[in-house]
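Report on one structure; see the data block that follows.
Every protein chain but one is kept in place in this view of the complex.
Chain nomenclature is as follows: A, B and C, assigned in order of appearance, with residue numbering initiated at 1 for each chain independently.
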Amino acid sequence: MTKLVPSKKIGEHVITQPIERPSNDFLNSILGVQFDVLDHGFVRVVDYMGSDTSVVQAARTSYGKGTKQISQDKGLIRYLLRHRHTSCFEMAEIKFHIKLPIFIARQWIRHRTANVNEYSARYSLMEEEFYIPEPENLAVQSTDNKQGRGDVLTTEQAQRVRQILIDDAERCYKDYSEMVDEEGDIRLARELARINLTLNSYTQWYWKIDLHNLLHFLTLRIDSHAQYEIRIYAEILGEILKGWCPIVYDAWMDYRVHALELSAQHVNMLKKALLFVMSEKPELLDSPKGMSKREHMEFINKFELEDYFIDGEKK
Amino acid sequence: MTKLVPSKKIGEHVITQPIERPSNDFLNSILGVQFDVLDHGFVRVVDYMGSDTSVVQAARTSYGKGTKQISQDKGLIRYLLRHRHTSCFEMAEIKFHIKLPIFIARQWIRHRTANVNEYSARYSLMEEEFYIPEPENLAVQSTDNKQGRGDVLTTEQAQRVRQILIDDAERCYKDYSEMVDEEGDIRLARELARINLTLNSYTQWYWKIDLHNLLHFLTLRIDSHAQYEIRIYAEILGEILKGWCPIVYDAWMDYRVHALELSAQHVNMLKKALLFVMSEKPELLDSPKGMSKREHMEFINKFELEDYFIDGEKK
Amino acid sequence: MTKLVPSKKIGEHVITQPIERPSNDFLNSILGVQFDVLDHGFVRVVDYMGSDTSVVQAARTSYGKGTKQISQDKGLIRYLLRHRHTSCFEMAEIKFHIKLPIFIARQWIRHRTANVNEYSARYSLMEEEFYIPEPENLAVQSTDNKQGRGDVLTTEQAQRVRQILIDDAERCYKDYSEMVDEEGDIRLARELARINLTLNSYTQWYWKIDLHNLLHFLTLRIDSHAQYEIRIYAEILGEILKGWCPIVYDAWMDYRVHALELSAQHVNMLKKALLFVMSEKPELLDSPKGMSKREHMEFINKFELEDYFIDGEKK
Partner (left out) sequence: MTKLVPSKKIGEHVITQPIERPSNDFLNSILGVQFDVLDHGFVRVVDYMGSDTSVVQAARTSYGKGTKQISQDKGLIRYLLRHRHTSCFEMAEIKFHIKLPIFIARQWIRHRTANVNEYSARYSLMEEEFYIPEPENLAVQSTDNKQGRGDVLTTEQAQRVRQILIDDAERCYKDYSEMVDEEGDIRLARELARINLTLNSYTQWYWKIDLHNLLHFLTLRIDSHAQYEIRIYAEILGEILKGWCPIVYDAWMDYRVHALELSAQHVNMLKKALLFVMSEKPELLDSPKGMSKREHMEFINKFELEDYFIDGEKK
């Protein structure tokens, strides 16, 4: 095999001296710390690669010297997220240790672009831990949203449901334990005995994902239509993201979480309404404080109001 | 191995009698037909699986009996696309035979969720075909868009550029031919000789992709910021999509191509403007002809105008 | 948008006349037919694209005119599989409707390169169906394989286990039914009530996968170390593959299922042993009936016995 020989040349674009490994104070301070979720679950960060700066570094590779123009890191990151230059956000990575109920793991695993190592119930024994919702999280079937929740149960109803869930999970676990008991009469194979457990049993896994796909996961799972029990995990991951990549977090809030998608029909309605606003009270469409000139122009262009503006200022 | 034995049981959800294979008249009529793109490129459909109905079929599997409520196929498809229930759109598939310049193939291949078999220039000889842009497609570097085109070249400039492109490509090809000539003096390995060809040389491949990822590809590549030479391929593929899955095509137009994404800041501006419209000329926000009541309510909810409406009608 | 206009040109590599859509008699004859698996599960083929010939077609695109040399389809397919030219096998696709226990669905879904639409228990009611293993499939925990099964249970043990599984699953389902009963006192949200069900409850999904990834799935899941309950599904899928792509099936059997991987250390042992055979009883290393000359030479080369052979014949 070829031997590793460092280059003698010093080029414009290359660094021949060792560089420092990117490090992140926030993540370093919480590495390994367990954050509780639900009654027995948790989230722990176990390793990571890069941060906000990795996104910038990747973009500057793509655009070379040209990026001097949009040179501030924050503006660049916001531009990249707004315009879905997604590959730059694949350049940071994070690895979590997560404990979660199996019915949530089944939703979670549908995000395919991630790496997973799950605790094996074929190999090891399951612990006696299952998710029992708090009374305030027990609700009736929604009537207008076929896959959601409506009003919270009454105290009596909630107590009845919790008792059912506890009794059934405990009985199933007791029978599981008897079947796999190494000193017992049956010693059933673990891969068979575990099929007797309920879907609220806890499992755990290592889950590794890049920043782009983490944002995608969070956008879907932090949404109010996501099931509460996965949303609460997404919120913890969101808080970790906020400490890890604060600029990406803010951009994600503005351009995904609090952003809107409008259909062609909605856009047509708005165009007519905005022409009216433009004629009656145009100052409502001035650039608000904190919005960049570039972003204001994007608004103007989206609704085809260019005729009313010169260089970002109203005529 | 287990032998295949059809079931005797007839259940509510299963069909034990053979079903017809889904077929699509439009695609059947153009299967294998070559549609020209650029000067030497083409697109051909060579096989496919499913169509609009595959999306509906997948959704009904997910939602079981519950889907009776949103029972019309068209409404269901539009709902699924609007709310990004993407997995249903992965259930149809199409396979193309495409001939395209190498510099376009390099952009194209960045879409990773597809299957590709490319002509091998290590194995086989390249043909003498390269892309020379028509004069109307030759333009100066844009000054406001660092990666785009500005004004079209003058006739003289265009003629000069085309002559350069033709001369260089032909000379490189002639030298390539000499180097690989099996009767010649050199007989250089093909994998080496091809490195002398220019990036506008044509290659070809089979490209197979599911409907969801095709829509994603088209949304990005049909956009006005995409390079003209890939956009023209995307437009042909879009026409094929229109014939193949007309309902999905219309929904894609309304909810992707002609849709808008608004940032949190843009949304805030609009909310204020729409309150003004609501107070001064509320009829501008009535449901326009052709918009479903459900979609109109989504508009109302997005801009938090619920207080002005009862059951979809203005108070 | 561009209009679709078929090409007038007739080139060497292109077909401007419509071609027939590839069709497969075997799959056509079983499309929609339900094949039972386990006690309540099934497998149904609902659609497909291509077959053996799709692999050949893709390879000929890659290799152009050069493939005349290895021109027979069967030989080409076997060559491609043996040498892991995997992209050719991505060019055929199949879609199944599968009903399976949840604990098996959890193993199955780990194969990420596939498309899935699963029945939603947030949206729809689960049916009262759970997997209860037959007595002959109930076995004790293996002592030498930590994740496998050992001896079959005694009749009494098996009866006891089945009674536990039935009782617990039925009780959990009865409580589930009470909690979601639309006429009942609780009317708990379905997404919550389902967490009370046991892992042997049946779910169902549409599962679409390309031929390359299907082979990978089958190789892993048909293996004797796979859990019996997924292996039995893999065997049915294998039978379907055999009827659909008989040449690929045979090649897969020879180069994957019945093939061996040898470590460097194993190879060294074998080299020494084969030198001894070569000196004492060389006819044992003659090309056996049915092995192609090319494949025999590959054997000779793998064990570096070239010195003993001239042009495939022993000196």
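The rule we apply is simple: a residue touches a chain if its C-beta (ideal position, glycine included) is under 8 Å from a C-beta of that chain, and two chains touch if they have at least 3 such contacts.
Being a predicted model, the structure only gives us computed values, none of them experimental.
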| item | value |
| --- | --- |
| Touch criterion as defined above, residue of A:Thr154, A:Ser177, A:Gln204 or A:Thr219 at the omitted chain | A:Gln204 |
| Touching the absent chain when the full complex is considered, from C:Glu136, C:Glu183 or C:Glu280 | C:Glu280 |
| Residue of A:Ile77, A:Leu215, A:Ile240 or A:Ala259 in touch with the missing chain, whole complex considered | A:Ile240 |
| Listed residues B:Thr53, B:Gln157 or B:Thr219, member touching the removed chain | B:Gln157 |
| Chain not shown, touching residues in chain A | 1-7, 9, 11, 13-23, 27-36, 42, 44, 46-50, 54, 57-59, 61-66, 87-88, 90-91, 93, 95, 97, 115-120, 123-125, 204-206, 208, 210, 232, 235-236, 238-240, 243 |
| Missing-chain contacts mapped onto chain B | 101-103, 105-106, 109-110, 112-113, 116, 120, 122-123, 131, 133, 138-142, 146-150, 153, 157, 160-161, 164-165, 168-169, 171-172, 175, 178-180, 182, 185-192, 194-201, 227 |
| Residue ranges of chain C at the interface with the undisplayed chain | 63, 66, 69, 82, 87, 110, 146, 253-255, 257-270, 272-274, 276-277, 280-281, 284-285, 288, 290-291, 295, 299, 302 |
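The rule is simple: only the chains that are shown with their structure count from here on.
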| item | value |
| --- | --- |
| Identity of the chain that, by mean CA position, is farthest from chain B | C |
| Rotational angle, Cα trace of chain B fitted to chain C, multiple of 5° | 180 |
| Centre distance in Å when chain A and chain B are each reduced to the mean of their C-alpha atoms | 27 |
| Approximate Å spacing (C-alpha centroids) for the pair chain A, chain C | 32 |
| Sites on chain A at which at least two other chains make contact | 110, 146 |
